[in-house]
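A single protein chain has been removed from this complex, and every other one stays in its place.
Showing chain A:
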Amino acid sequence: MNEILIGLTTVLQPFNLVLCVVGTMVGIVFGALPGFSATMAVAVFIPFSYVLEPSGALLLLSGLYCGAVYGGSIPAILLGIPGTPASAPTAMEGRAMVRKGESGRALAVCTTASSFGGVASSLALLFLAPVLTVIALRVGPPEQMMIAIFGLSVVCLLVEGNAAKGLLVGFFALLLATIGQDPQVGYQRFTFGNLNLYAGVSLVPILIGLFSFPEVLGMLESDGQGYNEVNKAGKLIVDFKDYWNNKFCLVRSTIIGIIIGIIPAAGPDIAAFLSYNQAKKASKHPEEFGKGTVEGIIGSEAANNGVTGGSLIPLLSLGIPGSAPAALFLSAMYIHGLQPGSQLFTTNADTAYSLMVGFVIINIVMFFLGLLFCKVANFILVIPKSVLATLIVILATVGAYATNKSMFDVIQFYIAGVVGYIMVKNDYPLSPVALALLLGSMLETSISQTIVMYPNNILEMFTRPYTIVFTLLVVVSLLWPVVRKQISKKGAKTI
């Protein structure tokens, strides 16, 4: 308790509070820019943190991390361009809500769910780190394999009436993820002699293309008289009923985010998709997903910000980063002479606890800054559609280029955009593409490592308790919709 109070005192110093606010604001801007990510935001500002005290430096980077993860959702909702890959599910629901004239409601729900997820994960970091560290230690290749299979099976089979299309898209995207270097032995695959493909396909430009270009082409489908049409910029109101009616979704999504955050190499992107799909599975109205439902945004946003605190749990206690930005945190800690592990909580207790308490405060500050940012950004919707479509193409193009400063990425963005539009018009789902590209490498690596661990009998992996837990999750997740359908059929017959 003493350490928490010391941490609070440190965070509440005026200069540190300013760092929290500035870090969060800059993080939101970085996240909102397509092609930029939380990882980039933290990386760019690490050198700026050299001149600061360790507590101040970590608070600045924490603000950037949390702000950037949330910030990607703002263009996702308003323009259909996910600012970060983690905002792709939000783009699907958010744009549909904008078309219904509910942009303000979508932004308010997104901001509140993100802050809730962030605050809850910060409290988990503060109070549950020792317990949750045990999970991090026990997660190995078999568990990572089952998590990847869980995520992909849910998203591919969840497509309403189109499981075969979902599976085709999933397998095809997993094949695309094999382009480049084989993760085990480093051999080149499917590069066709093109140097640009040696590192594989670029995820961010492809996601920008998949989710923003179909939006633009969709605007062209109207009868041509709509060039001066505008969307209705709905009022930005935080309605408690939206969260009370979806309280289970909010809590479940936050827990998913925290647990995914603890697992190394699984970041906010994976958490957002997994949680969105779980929200759809558990929803009483799954048919409304994709047509603008608050539940979808809550599912995605609570999880992606839930990862932020969770990813620091294995980092602070074991030195194992739970996500890419957490890995950069580790380098910042070393620069400031901090060693992760039990020592951090004794010798450098004031820094460790100021970071953990600071995380809670940053996520609360993010709520207010986010609403302010959204109030200003919402006016984008009163721009005529002709201007909006043009600006989306220009912004998405520069965003695709900015990721790796490569024109080849812009070509990938274009191809993904055109193919994405054809897919949307023919009811092929887009979310399996995103998740398969994210999880593809992890799935292949974990399968190979599991085979090496159990060369004689791979079924021995089911002696590991967490493998059994994740396998059961896959089975329950796949069977639950069938069971629920049978129960409701029986209920209808009885009536």
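Quick note on the criterion: contacts are C-beta pairs under 8 Å (C-beta built on N, C-alpha and C of every residue); 3 or more make two chains touch, one makes a residue touch a chain; residues count from 1.
Criterion: contacts and distances are computed from a predicted model.
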Worksheet item: Which name from "4Fe-4S binding protein", "3-methyl-2-oxobutanoate dehydrogenase subunit VorB", "Tripartite tricarboxylate transporter TctB family protein" or "Septum site-determining protein MinD" does UniProt give the chain that's left off?
Response: "Tripartite tricarboxylate transporter TctB family protein"
Worksheet, complete the sentence: Missing-chain contact among A:Phe116, A:Phe373 or A:Tyr428 belongs to A:Tyr428
Response to the item:
Which of A:Val139, A:Ile255, A:Ala402 or A:Ala416 touches the missing chain? It is A:Ala402
Worksheet entry | Residue of A:Asn162, A:Asn196, A:Asn245 or A:Ser283 in touch with the missing chain, whole complex considered | A:Asn162
Response to the item:
Per the touch rule stated above, chain A touches the missing chain via residues 33, 36, 44, 160-162, 164-165, 167-168, 171-172, 174-175, 178, 182, 184-185, 187-190, 192, 217, 219-221, 224-228, 384-387, 389-391, 393-395, 397-398, 401-402, 405, 407, 410-411, 414, 418, 422-423, 425-428, 444, 447-448
